[in-house]
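One chain of protein is taken out of this complex; the other chains stay put.
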Amino acid sequence: MSAATSTPVVTSPGRRPRYLAIAVTAAQQAVAYRINTVAGIIGNFFWIAILYYLWRAAFAETTRIGSFTWSEMRTYILLAFGLNALIGFPTASRMMYAIRTGDIVIDMVRPLNYLRTQLAQVAGAAVLEGVTSFTIILALGIGVVQILPPASPFAAVLFVISVAMGFVTKFLFVFLVALLCFWTINAVGLNWAQLAVVNVLSGTLVPIELLPGWLRPVAEWSPLRGIVATPVGVYLGQDTGWDLTLMLGLQASWLVLLWTAADRAWPRAFRAVEIQGG
Amino acid sequence: MPIIEARGLTKRFRRPVKPPGLGGALRHLVRPRYEDLTAVDGIDLSIEPGERVAYVGPNGAGKSTTVKLLTGILVPSDGEVRVRGIVPFANRIANARNIGVVFGQRTQLWWDIPVREAFRLLGDIYEVPDDAYRATVGELVEVLDLAPLLPVPARQLSLGQRMRCDLAASLIHSPPVLYLDEPTIGLDVAVKARFREFIRTMHARRGLTVLLTSHDLGDIEELCERMVMIDRGRIVYDGPFAELTRRFGYERSLHLLFSAPLPEAERVIHRAIGERAPVIIVQPDETSVTLTFDGRETSAGELIRDLATALPVADLRIEEPTAESIIRKLYEGTLSFDGADRSDRQAIRT
Partner (left out) sequence: MLTLDLHRLRFYARIYAKLILLQLRAAVEYRADFWIGVVGAVLMNGAGLVFIAAFFSRIPAVAGWSAWEVATLYGLTMIAYGLREMLCDGIWTLRVQINRGEFDRLLVRPLSPALQIVTSLASIHGVGNVLLGLVVFLTATHRLELDWTVAKVLWVLMTVVCGLIMVTAISFLANVIGFWEPGTQSSFPFMVSNVVEFAKFPLELYGWGIRFLVTAVLPYGFVSYYPSLILLDKENPLRWLGYATPLATAAVTFVTAWVWRKGLARYQGVGH
């Protein structure tokens, strides 16, 4: 007894913060799905290849499309898909199926905040998926596509910060969509819709400045640009000074707003379904 | 002439041996290694039309492999099999018309489709003529009391309701042979009893040949007059169910209740019966004792005669083994299938 009080560290060996423990477990599970992970990345690669070849053909005729040069464009494509893959289709599916199948009950009986639990799980899985896809894309980028380095060391630092914010932004968006699974069993349809909207409005498929018509202003100000367009813009050094501050400010504001929305939405979703007797 | 006939029926599986880890998986890719596993090992089986046979054995004994061989799902490695004169695997579709199969854990209905539609679809698939279809479904709906279930999609049925519908679905084409694979698994006691009643009724009405695999002794006892037991791919018992207790039920127990506490009953008993027979003595408390012995070496009467004077016996009860306990012991391996001579002593000592 006295030994324990004198050396408190020994009494709880290796105790980790709760949400870190959840993240680590999720990462371990992701290792088990590693074939899926790699396949998911290769699945992404198809569209990277399509875009790469299309833009290459386009840049054969001209040196500049919008504000993009060919080397900027191919850097953009690779980074965009790499970032968007951090929270991939399988991760979103897992979140949705947990609600659909009722496995969510297990999370609910634990003394944890549901939103944070989910974030920790997604982050844990993404560490593995992210590292794998990052390695592949880096290899592709350096070996085959010859991407540009960050515009400056300062841009590199801001890029990392912006990617972190973008990651949580995407998580929150997917989380909010996943809550709809309380009302529908068609998780696949929801997931497609989510994926399509993110692909367009985040600037993954096309840089936002090239979007046609009304889509462009919508994407400019939408929270989803924080997932891809903002961090990649920072990386390429497209915005400087006041514009840069504005972009990062917008990204951070949306993040806070989405977090607040998500934090309020999930208890309501739970209650609504309980009332329905679901 | 038997309706189901198997001679030397054998099924070997080839299982890849994969060393653990990624390296192992790669090594397996380059030079795969396999091990052979004999699931069914030269079975001879002959079932007459109208017989009801229980096919039992511990998990992994080869029961479901046999059923798959008989239904044409699997191709045998060796031996012959004929169901109604047809070789199932060679003529799978012709065989399929002669058999009905109920898998307890898997429905043959379509998840989202109402039962009525599913029946009609099965009628089409088995090409049942219209009037025969109406007559059969009419009878099944009446016997199985399905009328209220007809408009319901399978996903909304309870397990008991689903099993009734499944049974009907497997009989729509009036097959002469019915396989029931664990049909009552997960059903409650009342539903089980009803289900057995249905099977008996259908058997009586149609003269079905029934082959049942089950772990539920009630199923076996109430549905089947004949039992075939399989262990490690071989048939170890084939005969009337009632015969089982006669052949293996030689282990008896004698429970004695004393009129006064007797802490050292065991010593007293040993002295009283001397070297007459090996007996296992268990004394749960000071006023009672249980003796287990081999009924072929010693009779209960002899033991009681010896003990009645030595002990203050107030009450006594003789217990004969139930079929359940015998089968359990056979499964556990504490009772040998070879029965009498070789291992009776071990059986008693354990």
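Order of writing sets the chain letters: A and B. Residues in each chain are counted from 1.
Keep this in mind: a contact is a pair of C-beta atoms (placed from the backbone, for glycine too) under 8 Å apart; a residue touches a chain by one contact, two chains touch by 3 or more.
This is a predicted model, so every value here is computed, not measured.
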(message) Using the touch definition from the top, which of A:98, A:178 or A:206 touches the missing chain?
(response) A:206
(message) One chain isn't shown here. Among B:3, B:81 or B:99, which residue touches it?
(response) B:99
(message) So one chain is hidden, and I want to know which residue out of A:139, A:160 or A:188 touches that hidden chain in the complete assembly.
(response) A:188
(request) Considering the whole complex rather than only what is displayed, give the residues of chain A touching the chain that is not shown. (result) 33, 35-36, 39-40, 42-43, 46-47, 49-51, 53-54, 56-58, 61-62, 65-66, 183-186, 188-193, 195-197, 199-200, 205-206, 210-212, 215
(message) Just checking the interface: what residues of chain B touch the absent partner chain?
(response) 11-14, 36, 68, 71-75, 77, 89, 92-94, 96-97, 99, 101, 103, 105-106, 108, 110, 112-113, 117, 121, 124-127, 153
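Here is the rule we go by: only the chains that are shown with their structure count from here on.
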(request) Mind checking the centre-to-centre distance between chain A and chain B? Centres are C-alpha means, answer in whole Å. (result) 54
